[in-house]
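And now, chain A:
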Amino acid sequence: MTVIFYIAAAVAIITTGLALTRAHAVHALLYLIISLLGVSVVFFVSGAPFIAALEVIIYAGAIMVLFLFVIMMLSVGKANIEQEKIWIKPRTWVGPGIFSLILLVLFILLVSGFSDTPINSAIIAPKQVGISLFSKYLLGVEISAVLLMAGIIGAYHIGRGRGKVKHRFMEESQ
Partner candidate 1 sequence: MVLVWLIVILMGAGLLAWMAGRYNAMWPRFIALVALLVGFFMSIGLWITGTPTIEAGNGGEWIQHFQSDWIPRFGIQFHLAMDGLSLMLVILTMFLGLIAVLASWKEITHRTGFFHFNLLWVLAGITGVFLAMDLFLFYFFWEVMLIPMYFLIGIWGHEKRIDASYKFFIFTQAGGLLMFISILALYFIHGDATGNYTYNYLVIAENFPGTRAAPWIMAGFLIAFLIKLPAVPVHSWLPAAHTQAPTAGSVILAGLLLKTGAYGLFRFIIPLFPEASEAFAPAAMILGIIGIMYGAKLAYAQTDLKRLVAYTSISHMGFILIGIYSFNSLAFQGAFMQVIAHGISTGALFMIAGAIQDRLHTRDLNKMGGLWSIAPRMGGVTLVFVLASLGLPGMGNFVAEFMTLVGAFQVYPVYTIIAAMGLIVYAIYALYIMQKVFFGRKPEAVKMKDFSVREMIMGLSMAAIIIWLGFFPNNVLRTSQPTIDKMQENIREYRQTKELGGIKAFKPDHESEAGIQLTKKSE
Partner candidate 2 sequence: MINISLETGLLLAGILFFMGFLGVMVRRNVIFMLMSVEVMLNAAGIAFVMAGSHWHQPDGQVMFIFILTMAAAEVSVGLAILLQLHKHYKSLDADAANKMKG
């Protein structure tokens, strides 16, 4: 099973890397879905089957599909892809790359020596998660509900986009 973990992790990392370097948004999205599936496998083998399922259903399913819809609505054409290629010239990767690398190294230094003992990945059943969620974290659930509600209303309100006024605080300047 350890091998499966490593394979899935490698797949996730590689596909993520590919996703972030694509010029074509749909391609990137597809790579990202694969990456998410890989992560889902990682979850599964490390004893969180419920989360693995959620990862597939919500992340790879719902959210990515939302992305897909939006990309389709924007009808990305050839010109955009050419533009995108100019934007992701290798030169632009240098600075941010160094920063990210430094941060990664620092992170590794922070984490190393944290705990060598293997994860004894006994399965934590959905039941346990559910009990915890609706007892100890009940307030968090409520807040999440409110957040989702706010997200829905916000998305609707902003996305509606009719007329000049986007918002009563944000009148068009011209």
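Inclusion criterion for the candidates: all candidates are chains of the complex that A comes from, given by their letters.
Couple of notes before you dig in:
By our rule, a residue touches a chain if its C-beta (ideal position, glycine included) is under 8 Å from a C-beta of that chain, and two chains touch if they have at least 3 such contacts; residues count from 1.
On a predicted model such as this, the values are computed, not experimentally measured, just so you know.
All listed chains 1 or 2 share the complex with chain A, though the touching one is 2.
Within the complex formed with candidate 2, the residues of chain A that make contact are 1-2, 4-5, 9, 12-13, 16-17, 19-20, 25, 28-29, 32, 35-36, 39, 42-43, 45-48, 50-51, 54-55, 58-59, 62-63, 66-67, 70-71, 73-74, 80, 84, 87-88, 92-93, 95-97, 99-101, 103-104, 107-108, 111-124, 128-129, 131-133, 136-137, 140, 144, 147-148, 150-152, 154-156, 158-159, 161, 166-167, 169-173.
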